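Below is one structure. I have some questions about it.
The other protein chains are all here in position, but one chain of the complex has been omitted.
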Amino acid sequence: MALLTDDECQADVVVLGTGLTESIVAAAVARSGRRVLHLDAAETYGGAGRSLPLREYIAWAGDARDARMPGDGVQAGGDLRSLPRHGWQRLWEPFAPRRTPETAEMPEETREQTEVPEGQRAFALSPERTECYAERSFEWDPFQQMNGIRRKKNELLRNPSAFSLDLSPRLLYGRSEHVDVLIESGVARYLEFQGLKFTRVLTSEGLISVPLTKSEIFQDAHLSKAEKRMLMRFITSIQPYVSSLAFQSAAQLGVDQAAKIKGPSDQSALGMELDGSWRAFLQQQNLSERLQDFITYSICLWDWAPTEAFPQLSCREALERLGAFISSLGLYGRGTSMPLLFPMYGIGEVSQGYTRLCAVHRGVYALRTRATHLLAQEEEDGTMQLSGLVTCRGEQIKASRLVAACGELLQDQVPSQSSSQHCRRMTVLLSSPPLGEEGVSLCVVPPQSLDPPLQNVVQVLQLDFSSGACPHGYFLAHLSQASISDPGPLPFADLDRVLEELLKRSPKTACIFRCRYLQRPRDVATRWDVSTRTGGFMERCLHEERLAVVSDPPAVPQLLAVQEVHDARRIFGSFFGAESAFLPKPQHVAEEEMSGSLEELEHFNQQMQAQEAQEAQEPPVASLVQEDAEQ
Amino acid sequence: MHGRVKKDVVEPTAEEKAKQREQVRTARSLFAKLLDLRQSQTYNDQALEMTFKALQFHPEFPTLWGYRRELLTRTEKPLEELLKMEMKLVEKALRRSQKVYSIWFHRKWAIERLFQEVEGDEAKAQSLLNTELELCNQLLEVDERNFHCWNHRMYVMDLMRTKGKHDPNQMDLNAIDLTLSTDLINKNFSNYSAWHLRTLLQQPVAGEEPRIKLNLEEELEWVQQGIYTEPNDQSVWLYHQWLTLGSTSPEIIHCAVLQGELYMFFSQACRLTSTSLNGSSGRFEAILPRRRSTARVRSWAVGWRFVTDDRIVQKTVEVEVAVESCGTGILKQSQCTFKGQPIDLDSDTPSTATFEHQLPLEQSEILKAELARIEELLEIEPDCRWALLARMRLQLACSIPEETTLEDFERMSSLDPLRANFYADSKANAVLHRRSYDWSLEGWQHPLNLANLGLKHLAPTAAALIFGVRILKLDENALKDFGPLLGLASLIELSVSRNQIRGDVAEVFALKRLQRIDLSWNFLSVGIRGSPPQTLREIDMSGNPNILDLADALDLLMVDPASWKLQVEAGQCLACRQ
Partner (left out) sequence: MASGTPPKVFHFKLVLLGDASVGKSCLVVRFAKGEFYEYQEPTIGAAFMTQTVSLSSEVVKYEIWDTAGQERYKSLAPMYYRGAAAAVIVFDITSRESFDAAKSWVAELQNTDTLIALAGNKSDLEASRAVEREMAKSYADQMGILYMETSAKSGQNVNELFHEIAVRLPKQSKEDDQSRGFAAVASTVQRGRAKLRERFLPSFLHKENFRCLFLPWFCSFLSRLAKPFIQTPESC
């Protein structure tokens, strides 16, 4: 039943899971000339950060074990069964899942006692699969307001790949470590991005756009004159900080050099206590309550209200976020474009980009492949050394190093625990843009904007077809709220209120579907029981840096991808030393950069010459000099 | 584009430099040839062709443009076609370098000629102007602060207003201007030209209504948004100043009669084109401005002497003066009318009329509201010198402040030491204003003491206000010339010792009523033959390094030394009539 060839079973590094971090590591390892075998138990790329077409999304959302099923809601599983017969199964055969990843039957489940070569031992992994998303529910027409919902549903299901729905939607800062790596590695070449069009704050006065440039502040109609002054002064006083070296593009410095630069150290000019409270600092700057909210939530994109129970924003972190934001302003697009980029078709596309880079460098890919056992070689001194793994098809993979997503290395009988921070998410499909205007855009709702106040700030990411996430004429809104306490009986109450508030503004907007779930990243520290043989072995591998475990996508920050490249770099460094080059610029990228700009030049020159030819009468400028030289 | 140095974007390699040198060599030989041709006054089609090529290659060459103009004026080919080519050539050059005077000048020249060529064909003229405006808009898109382009645009718009026979319903030029100004200000309000365009639109010209009437309060509110956004940007403050204080059409600020002479003072320098005096049937002759011959000289004051009827005082005079003031580069005609009774300086009644006539109630309300707003800003930004300056200006316009309330000037010069002299000067003028005011309350006969104020010059308006003064002390200032002092015909005693006045002693004899004058410790000299007033009793010329021999000096000044007592001991140089 083995698929992989013997040659492919010999790898330097095996990567389990195709989440973003794992994919970056895989690409970096392959790029450094080592053999990579990249496996994922699921049938799609992206792991917990995947982006799904509509059918897979519905299947996923309806599959939740403890899904709350409102009586009026339509259960997703039922929908799948009611599909037209000639439907999607045949159509999607080569690449689409027959079942959702969780219920997919693993071909030929291996036994506890797998046959192992002499001198090796096998440590069994749990066949159970869990996810970091809980309490999923999916409903068509949740507000019972649509007449032709059945027709609409069929229409949407007819072209399900027009959707690319993120489970954990992420944005990138235009100038960030991640974007630098994307550019340097050449992965950016495979991808397209949609710049954030605007950010808004929902206040009691309505949707307000936060002015960021001098021109916007000047024209703003909501701020008072004193507020304008305070905001301008704040932005200019913060400027020397953000223009420091740490925010220079790695494209100029080189990724490795840029990674060594620590955050700026000179904040003396601002007279702030770096570990002090950001709120207090803003107050000290005489900024109005409203501006404090604007800066904290809409520019720093901070996830927590200033409540005792929640983490507090320190000046240090706030400055980092502010710096990331301001230094990314206006980089892409024209004029004062927003600093955040949305990867077209979702964040899952980015991990696929890295897998392509890995594949281009001889990485071998097999989805629907799970590890059942870890293999260990007994060394002369009696210690066990990681030597490979066994797949669900019984293939024995030889590899001395292993990278695995948190959910891929579970031990039987050890329940995985979630960290206390979680994120409540709601994704809705609407018939008109909830933020008033089309385009990829963001809205934050500070707690005090609604009465009674929200438990915590809510972020709303609006997507439309320009982001590749949904078909033309539809709008997606990802609402999310970070939380730390027990979800309670109504975890999505705040999100529902915000949605209601937004929909109030355009009464004709229909809500076509709503999907709600909790994102609860698992606690990496408690993934296995170290008192057992298997647990102890894995702990040792981890300690000896032969094994690296990648955590689930974080619940907080809710909408930013900030940690992945950092984690991947750390894992790569722990395996091969910090001095080995991490995703250096490939030759074809260097060539393209040159030829790209040359092409641009050529194109422009042609245009100019065409223009000249039209105006004809005179010979082109260049001939002038030669002509004269001949005389 | 601002703050960017014009230079090569990339440092060329050695190989590149060699190639550049090669290009330069060939280009240079071509240029040399052309210059030779010009020297030999060769005007033919071949030269026209060659300059065309050469200027395409290197448009920043004023001489070649000049040569081309000469060629074009001498060619026998049909000019219209040639000029159209010319426009294309210039446009191409402009797209390469937008800040070269010679190119812009050539364009203006070409348009003027082309306009003459298409004279009579309105459609052609209109399309010509439209293309021109479009080009300006495109270039402003690239650099919204390019003043060359702004000037050119203004020229084109003026042509459109005067020469273009456009359908006013179709194209409202004023609306076009206003939209452009608003758009560019919204894009980046640090744009002097865009604000300036706004002021021009609202400025009444030659007695006509302003081109566009904007709501003053809305404009003030708008400019305040800019002020609060960036209070250290001069451009917004300039517009604010114009809105609050900037009435720039000339006014008559003072009119007085002194011993049968009528004097009138303007709020700004004007070129007089015609004057007419109603209400007096008598004969009169002009005494100011003195130098009639130089018609282009601008003057702050005008004066007449009545030859036959010196009881003018009894009557209400009606004076109408046509003046020219310089606004947009094209001279604007204006009428200044004064109706009423001139102040009679021969009587002893004190009068403060000249000091208080300026502010209508409505305007003073506005100024007070603006003052309050600026106070608010200063609470947030106590160190904003533009706000301090604006506050001071508004305060000065509203009232005449006590000398002790002027310490803001010191604050400004410590915040902005580069312009310390400007602030000191402004302060000196403010003090001068206050002292003049106090003096005017006391009566004309009292001496006015303006000594030791650090005055570098005397503003003509300030001089106008103290017209009528008999005894004036200006010692220990830093005056560089007599300037408007010479218009103070009422002076009997003048003391300007320890200033830095350069020039000729004889200049001061323009003051026909002078009895006593102290010119000591200046840098005056004696050279021009003067005609000292008969009334002159005492003249002190001590300490002027150029005046060594008092007797010689008096001789040159047409003063008969015999009737004068000379004091020349111990460095003194004083003459008194015996």
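For clarity, chains are labelled A and B in written order, and residue numbers in each chain start from 1.
Basically, a residue touches a chain if its C-beta (ideal position, glycine included) is under 8 Å from a C-beta of that chain, and two chains touch if they have at least 3 such contacts.
Just so it is clear, the structure is predicted and the values come from calculations on it, not from any experiment.
Colleague: Out of A:Gln352, A:Thr372 or A:Ser449, which residue would touch the omitted chain in the full complex?
Modeller: The single option touching the absent chain is A:Gln352.
Colleague: For the chain left off this view, which of A:Ala48, A:Leu171 or A:Leu196 is in contact with it?
Modeller: In the full complex, the listed residue that touches the missing chain is A:Leu196.
Colleague: If the hidden chain were put back, which residues of chain A would touch it?
Modeller: Residues of chain A in touch with the missing chain: 3-4, 33, 45, 90-95, 159, 161-162, 179, 182-183, 186, 188-197, 249, 251, 331-334, 337-338, 341, 344-345, 349, 352-353, 355-357, 359-362, 364-369, 438-440, 464-466, 468, 472, 581, 584, 586-588, 590-606, 608-610, 613, 621-622.
Convention: only the chains that are shown with their structure count from here on.
Colleague: Can you check how far apart chain A and chain B are, centre to centre, with Cα atoms defining each centre and the answer in Å?
Modeller: 63
Colleague: Provide the residue numbers of chain B that touch chain A in the complex, in ascending order.
Modeller: Checking each residue of chain B against chain A gives 23, 26-27, 29-30, 52-54, 56-57, 85, 88, 186-189, 224-231, 376-377, 380-381.
Colleague: Inside the complex, what are the residues of chain A that reach chain B?
Modeller: Touch list, chain A to chain B: 214-215, 217-219, 225-226, 228-230, 232-233, 286, 615, 617-619, 621, 624-625, 628-629.
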